[in-house]
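Excluded from the complex is one protein chain; the other protein chains are retained at their positions.
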Amino acid sequence: MKKVYPDPTAALAGLLRDGMTIMAGGFGLCGIPDELIDAIRASGVKGLTVISNNAGIDGVGLGKLLDTRQVARMISSYVGENKEFARQYLGGELEIEFNPQGTLAERIRAGGAGIPAFFTKTGVGTKVAEGKEVREFDGESYVMERGLFADLAIVHAWKGDTEGNLVYRKTARNFNPMMATAAEVTVAQVEHLVQPGEIDADHIHTPGIFIGRMIHVPAREKRIEQRTVRQRKQPEAAAAGGGQI
Amino acid sequence: MKKVYPDPTAALAGLLRDGMTIMAGGFGLCGIPDELIDAIRASGVKGLTVISNNAGIDGVGLGKLLDTRQVARMISSYVGENKEFARQYLGGELEIEFNPQGTLAERIRAGGAGIPAFFTKTGVGTKVAEGKEVREFDGESYVMERGLFADLAIVHAWKGDTEGNLVYRKTARNFNPMMATAAEVTVAQVEHLVQPGEIDADHIHTPGIFIGRMIHVPAREKRIEQRTVRQRKQPEAAAAGGGQI
Amino acid sequence: MAWTREQMAERAARELEDGFYVNLGIGIPTLVSNYIPEGMSVQLQSENGMLGMGPFPYEGEEDPDLINAGKQTITALPTTSYFSSADSFGMIRGGHIDLSILGAMQVAQNGDLANWMIPGKMVKGMGGAMDLVAGVKKVVVVMEHVAKGKDGSEAPKLLKSCDLPLTGTAVVDMVITDLGVFTIDKKGEGGMTLVELADGVTEDEIRAKTEGAFKVALA
Partner (left out) sequence: MAWTREQMAERAARELEDGFYVNLGIGIPTLVSNYIPEGMSVQLQSENGMLGMGPFPYEGEEDPDLINAGKQTITALPTTSYFSSADSFGMIRGGHIDLSILGAMQVAQNGDLANWMIPGKMVKGMGGAMDLVAGVKKVVVVMEHVAKGKDGSEAPKLLKSCDLPLTGTAVVDMVITDLGVFTIDKKGEGGMTLVELADGVTEDEIRAKTEGAFKVALA
């Protein structure tokens, strides 16, 4: 039972078909499975439904699949930084379903955990709840949301052993762990490939059971979307920030 | 904002009252917050509803609160190894609500994550589903289960920093991480107390936000419920086992 | 000659496939791990939060923090990972475990399973059994063909319908007893089929000891 494939194209062989649903990990450009996205682009598969928190930026990440019009529909929470996305969306070439970020994360987690539906406060009384069941529990209103399960998930991890046990690094974890659980087949790209036993079993974020195939992608330069720094002379400026408005 | 208390009694001061609901981590005798259980016993608080996968064994773990009749009701999945439990239950002194183990785990996780209810396949068509809503999704039947939230959760961790960031060890993790999220106040006992920064931020299982108070419990002998071993001369006997029947 | 416990476990092990993730119940199912074919990668899951379960520890090397779902001390392997009970049952409920092998009190011809309580007796609880049978891709029951009473009487355990409280409805794919092997078309209308006889066991003997209806399709 070999999970490690020599390259992204080999790892995706036989898994791609037009009209399929693909989950892609990452938040912005952080923790995105970019080598696997490249291979999907090269495959020419089209009419895809892509579930991913964001849509990349022009020419980077999922932006690459938008450029080639391989995506028919996105399920995302925020797509702010992509001009090609806006063009296709406004032109009616691309459908988008916006989910609140936490609802999206929970829908994916539910799909992977055999939960077909759950209730959440998020979005009650807003466009998000339109057409969905709203129910009261203990005097508060909640909207019912459905689990999400894809044909294929592609994820990026920092380290992985050949059994498929994965460790993510810092905020590059984001959507990757849930997506790994919520697809017929999950393909992982790992920056560091090690042997079983080299990762402390208490530190594993994604157990190997969820990983069907994997590739080793030795470090290449990662893109930064918003490079914010402080000057050494200045007093420390704080750096809080939120995705909402 | 000091989270570290000098001893279990101090850590529980002001948190205990008759008739309250307490979640207690652990599976069997593995990863149980025994020092905190001792302090609850010493407090004399009674009429408790206790949510815990098991009920300890006679005189150990939650068994100590059964001996003193402080528990009025248990929500558990399996209580096989406790004679005093059986006596009180058959005598009508103790109520028990059995939950399938996975449903119990998910109800606690839901309670901590603001999910008031979810659907699961587990228990459909059995006693567990009686009186509950059963609904079809995509041709399969699911039963609706409610989230659980307690007044107090007590958990056991291997290591914790003074900010309350926790790491569990091996299968002593079990129910502890979800319970830490699903109570008004969570009190943790940790075997190793360290300073912030001494635990790799990628290895933290429970972020400090969930921990209201904590105590340091330097290692003492842990009880083993079923000591199973192999002989050195023999070929390796395998050791699979399941809690069901 | 009916099969021994070891032979039943050996037969159950033939349901394993390379790369499988498997949950084994206590009793005979536990013995299945002794018959994993050489060179086949099979990872055992323990529902209390572990994947990649190793053998029992050598005496003196027991770790109280490392137990299986039967609360027995065990060991880890290089492939081992640990996780919470919520994640463990997410794995189970989400259909990620390939095979569950477990014991039963009764199985009905439609795949209903009863193995957690006997009315009037002290109820210990269902533990993870209901989650396992509802969530795991393939469920194999290994059990004695009949229940033997103290008075020597024999009661069939393969029934038209279970009279004990159910653990799950239409969940069993295969039943391995000391007398033979049955498959159950739990999702369809195909019912139960006898597919193998233990050495020296006749179809007639099985028919006499089985209440549930079954077809015969011996290999």
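Lettered A, B and C in written order, each chain numbered from 1.
Assume a contact is a pair of C-beta atoms (placed from the backbone, for glycine too) under 8 Å apart; a residue touches a chain by one contact, two chains touch by 3 or more.
All values reported here derive from a predicted model rather than from experimental measurement.
**Q** Touch partners of the unshown chain, restricted to the chains that are shown, please.
**A** A, B
**Q** So one chain is hidden, and I want to know which residue out of A:Gln70, A:Thr120, A:Thr162 or A:Gln189 touches that hidden chain in the complete assembly.
**A** Hidden-chain contact among the options goes to A:Thr120.
**Q** Going by the contact rule already stated, which one of A:Gly63, A:Gly160, A:Pro177 or A:Pro196 would touch the omitted chain in the full complex?
**A** Missing-chain contact among the listed residues: A:Pro177.
**Q** So that we can see where the missing chain sits, which residues of subunit B does it touch?
**A** The list for subunit B reads 1, 109, 111-115, 161, 163, 165, 181-182, 195-197, 201-202, 204, 207-210.
**Q** Over the whole complex, note the residues of subunit A touching the chain we left out.
**A** That gives, for subunit A, the contact residues 27-31, 53, 76-81, 86, 89-90, 96, 98, 100-106, 108-109, 120-128, 158, 168-178, 205, 222-232, 236-245.
By definition in this document, only the chains that are shown with their structure count from here on.
**Q** Looking at every pair of chains, which has the largest contact count?
**A** Highest contact count belongs to chains B-C.
**Q** When you take the mean of every protein CA atom shown, which chain's own CA mean is nearest to it?
**A** B
**Q** If you average the Cα atoms of subunit B and of subunit C to get two centres, how far apart are those centres in Å?
**A** The separation of the two C-alpha centroids amounts to 27 Å.
**Q** Two or more other chains touching the same residue: where does that happen in subunit A?
**A** Each of 113-115, 201-202 in subunit A touches at least two other chains.
**Q** Of all residues in subunit C, which are in touch with two or more distinct other chains?
**A** Those would be 76, 82-83, 89-90, 92-93, 135.
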